[in-house]
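Below: one structure, written as C-alpha cells.
One protein chain omitted, others in place.
Then we have chain A:
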Amino acid sequence: MSFVLQPVADPAAPLARRNPVAKLAAALLFTLPLLSTLDPLTPAIALAIELAALPFFGVRLSVLARRAWPLLIAALGLLATMVLFAADRGGRLLLDLGPFDITTGVLVSALGLILRLFAIAVPGVIVFATTDPTDLADSLVQNAKAPPRFAIGALAAFRLLPLLDQEWQMITLARRARGVDAGRNPVAASRLFISTAFALLVGALRRGGRLAVAMDARGFDSGIPRTYARRQIFTPADTALLIGATALSATALGISIALGFFRPIIG
C-alpha cells in the first residue's frame, strides 16, 4: 500500500502551471458531457484529445501509465461483467459459450464502457500528477471559496497518510509476534485483515485528534478571517483553459453526432 501522491510532472509545462482549481474544473467540464452518450466513438475521440494534451501538461506517457494501471484491472472487470451479464448478445457470434456467448455486440458494448472509464479517469490523473496538494488546498480556499476548515484540514490529514503505510506493517508484524496469524485459512485471514484495519483506524483517529488539538492551539479555530501566505491567482489563461476544455468536449460530441454514433444515455 502506498498513499504518496506527489506531483510528478514537469512544473514548467504551460498547462501544468495553471491554477489548480482551473485544472480541476477543466477536467470536469471536459469529462461530464462525455457521460451523456453510450457509444464507443465519443470516449475514443476524448481519449485521443487527452493523450495529445499530455505534453502541454508535462506528463510523460510512462508516468501516466504508472499512475493509471489500476484502471486496467477495472477494465478487465468490466469486460468480464459484460461477458457474463450482457443482455444484448446481438451481432456476429465469435465464441460459442452457451449463455455466455461472446458476440461482436457484447465486445462493442464492453469496449464502449472501457473507453468511457479511461476517458473520464485520465483527466483526473493528469490534474493530480501536475498539482501540489498544498497548492490545490490554497486554490480551493482562495479561488473556489471552499471552507478552510475543510480544505486545510484535509491537507493536514493527507500529510499523515504515508504514516499509515508503516503503521500497517508494524501492526501486522506485531500480531505475528503475538502468535496471531491466519495460516492458510481464508476465513481467519479475512478476520485478521479486519482486526488489523480496525487497529490502524483506532491509531489514525487518535493521531488525527491530537493533530486537530495542535492546529486549534495555533488558532485554526480562532474565527478570525484567515490571511494567505501563498497567493493563488485565477488568470485569464485559466479562463481560457476552461473554455478550451468545454470546446474540445463539444467537438468530440459533435463528431460523434455528425457521424451518427451518438447514443444518448436517456431515451
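Definition applied: contacts are C-beta pairs under 8 Å (C-beta built on N, C-alpha and C of every residue); 3 or more make two chains touch, one makes a residue touch a chain; residues count from 1.
Note that in this section contacts and distances are computed from a predicted model.
Looking at the choices "Energy-coupling factor transport system ATP-binding protein", "Hydrogenase expression protein HypE", "Nitrogen regulatory protein P-II" or "Prokaryotic ubiquitin-like protein Pup", the name in the UniProt record of the chain not drawn here is "Energy-coupling factor transport system ATP-binding protein".
The missing chain, though absent from the display, is touched by one residue of A:A13, A:I49 or A:V180; that residue is A:V180. For the chain left out of this panel, the touching residue among A:I194, A:V213, A:I243 or A:L259 is A:V213.
Here the missing chain is touched by one residue of A:R92, A:K145 or A:R231, and it is A:R231.
If you put the missing chain back, the residues of chain A touching it would be 132-134, 152, 155-156, 159-160, 162-163, 167, 170-171, 173-181, 183, 195, 199, 202-203, 207, 210-211, 213-220, 222, 224-231.
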